[in-house]
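Here the complex is missing a single protein chain, while all its other protein chains stay put.
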Amino acid sequence: MAQVVLSEIPPLGAAFARAMVPTRGAAVRLPEHSIVISRVDQDPVRLAAYNRVCGFTLRDHVAPTWLHVLTFPLHIHLLGDKASSIRLMGAVHVSNAMTLHRPVRFDETLTLEVGVGNPRAHAKGALIDLVGQVRVGDEPVWDGVSTYLSSSAKVAGEPQPVERLPFEPGQPQALWRLPSDLGRRYRDVSGDPNLIHTNRLAAKAFGFQRPIIHGMWTHARALAALEGRLPDAYTATVGFAKPVLLPGTVGFAAAPTERGFSTAVTNRDGSKPHMLMTVEAVGR
Amino acid sequence: MKVIEKAYYSPVGKKVAAKAGLSEPPRLRRGRDYPRGPVVLAAPAGSTLVAEALELLGRTSESPVLDTGGDKAPGYGDRIGAVVLDATGLTDLTQLEELRQVLRPAMRAIEGSGRVIIVGSSPEGDWERLALTQALDGINRTVAKELRKGATSNLVYVDPDVTAVDLLPTLAFLLEGRSAFVDGQAWTVRAAGLEEADTVGGPAERPLAGLTIAVTGAARGIGEAIARTLARDGAEIIAIDIPPAGEALANVANDIGGVALQLDITAPDAGERIAALVAGRGGSLHGIVHNAGVTRDKMLANLDQKKWAQVLDINLAAQLRINKVLLDPATQGGLVDGGRIVGVSSMVGFGGNAGQTNYAASKAGVIGLVRAMAPDLAARGITINAVAPGFIETEMTQLIPFVKREVMRRTNSLDQGGKPVDVAETIGYFLDPRAAGVTGQVIRVCGQNLMGQ
Partner (left out) sequence: MNHDVVVVGGNRVPFTKGGTHYAEASNHDLLTAAIDGLVARYGLAGTRLDEVAGGAVLKHANDFNLTREVVLSSALAPETPAVDLQQACATGLETTMYIANKIALGQARVGIAAGVDSTSDAPIAVSDSLRRILHAASGARTAKDRIGILAKIRPSHLAPVPPRVSEPRTGLTMGEHQAITTKRWGVTREQQDEIAVASHRNLARAWDEGFFDDLVTPYLSLARDGIMRPDSSMEKLAKLKPAFGGPEGTMTAGNSTALSDGAAAVLLASAEYAEENHLPVLARVVDAEVAAVDHPGGSDLLMAPVGATGRLLARQGLTVDDFALVEIHEAFAATVVATLKAWEDADYCRSLGLDGPIGTLDTSRLNVNGSSLATGHPFAATGARIVPSLAKMLAARGPGSKGLISVCAAGGQGVVAILEAV
């Protein structure tokens, strides 16, 4: 995979506009290069705001979902490339996996690299993976894979069944009340300007009664709920089942497992999942 | 990322690099895993020492395929995990041929991250025996260089009265992934008079269970890895670092359920403060790992008194002062009999390095300290040893310019830099209560780096 090196994080405007324009159901084309950007200093003010919105305590160590947020504009930039036939417009974030290899401090200078690949057939279109890596020097400290479903895209071959995390209905241990401005607040700290999260009309255009909260907020909030009990290096695997409408109330439940936690964000009575997450400690 | 670094990681660059022999480095087996394939044991002189030690470890072994003649060596049907040569008891040079007979078929059969372990008798006896002893080292160093895919070769000299129990922790360390980045090294195991392996230390997985160990420089990098690795092995860690590193230190300590001590080790009362903390907690100190160190690099022509004194004080003089306090039997919370001292030297301490006179002096001094103190501490059963890391991937080495860094990384037999945990595992081996027969030794954790001896 070739690399394109950027000297700074691209502004989201133009690339996002391109990445948002829907494409017709042609065969999937994806950029073959990756994007790298080094010497990225983390902005402590934005980090603090991110932590407030997601429920993390401000420490000298950052949440792995924060590192995902840092790589996000690069993904948008990559999907806005003319070599890409996949557009974020209409693509649904179906699952996510990230590994924090070691605690990362807020004052560490990072190298970010993202790529896109692994197109595969799905009953409702095509799945692609947005992959990202965060390094300190040459040392990988974080790896992430976000899997999106593009309903407009086609890939030849048998649709592969998507592996689902197991879910057992149960009484939620916590109820989170998500205010209607949460989408805007998360947009401001994440830089994800997708209108589906903030605008009623845009949400309706995609078949939702109201705006929906970003899946990555739900992911972050679930990790924040485990604060103080997370190991120092772990893999968090998330499956998004059903979007959460804003404003709304959801349930949260966590159960310890052999190497971590199994958690669920559900509807209020715990009968249906919005998001399932497992956390597993990884050896160093 | 500099231009050259980009080019290097690009597909074209990778092809060029591959042609230049710089292929992707092998991934090393780490942790407590044993080799996948079988352990092959050969004892040409009929010694049973290694066989007994393997039995104590609960490992089975197979007989070697021997090359007894012909142009083409006979092969093993499948990959083998390790070859252990019990060369104790060899008396004349012609017996070296039996080593060749074992090693030739094995060289192609050894799996990735496999092991060659040669166990020889310590130098003693007539001229021929002494020559033979040294010849083993030549074989070991060369086998280490010829092995591929992360396989290593190391040599252990054993004193005459060494028992299988004495050898056990060393053999386990070498076979397991813990010794991943130790290659081409030779060290000595002495008789420690331990009766039974299971009368000392915790279970094999947690040999340091319940033991209090102080680690200096524990907030970051290698020191952090040491603290975490020793805690994994059951130790109760006193994590020490300078006050400005306190928040990272607290994080490490809370992660591993240890205690954070913000302390400048050059303070005149540093030793007393460590001991006071141990005594106050009602414990006794099993070991101290002197990991804290700094560099203040300048060519000697530009090296001022301050940079000279600072490096020598932090890297060498401080641990001498601390050791004196902790070894004083009158010190409450000092080292117990049977305790452990571990220093951190550097390959620069063996080989020197331009721009690092002060650092080289301090790290060579650590080696001197280990060799000098070991005999004096033997009566109390206290061991003192050191690791000498080669190129280890840390935040500090990330600051080295790319080309230089890549060269430093590649100039060893394993074709890569080591990880902080590799240094930590070797330190854990020294701290193991079973390793009572290992003292006065300096083990390089360098992947057989070309620098130095």
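So that you can tell them apart, the chains are marked A and B in the order they are listed, and the count of residues begins at 1 in each.
In this text, a residue touches a chain if its C-beta (ideal position, glycine included) is under 8 Å from a C-beta of that chain, and two chains touch if they have at least 3 such contacts.
Treat the numbers as computed from the prediction; the structure is a model and nothing was measured.
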Query: Of the listed residues B:258, B:349 or B:365, which contacts the missing chain in the full complex?
result: B:258
Message: Just to verify: which one of B:191, B:250 or B:408 makes contact with the chain not shown?
response: B:250
Query: Where does chain B touch the missing chain, residue by residue?
result: 236, 239, 243-247, 249-251, 253-264, 267, 276-277, 280-283
Field: Absent chain, residues of chain A that touch it
entry: 44-45, 47-49, 52, 57-60, 106-107, 227-229
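Convention: only the chains that are shown with their structure count from here on.
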Message: For the complex, give me every residue of chain A touching chain B.
response: 1-3, 5, 36, 38, 59-61, 103, 105, 111, 136-139, 231-232, 283-284
Field: Touch list for chain B against partner chain A, complex
entry: 1, 6, 9-11, 31, 225, 228, 247-248, 251, 255, 393, 395, 398-399, 421
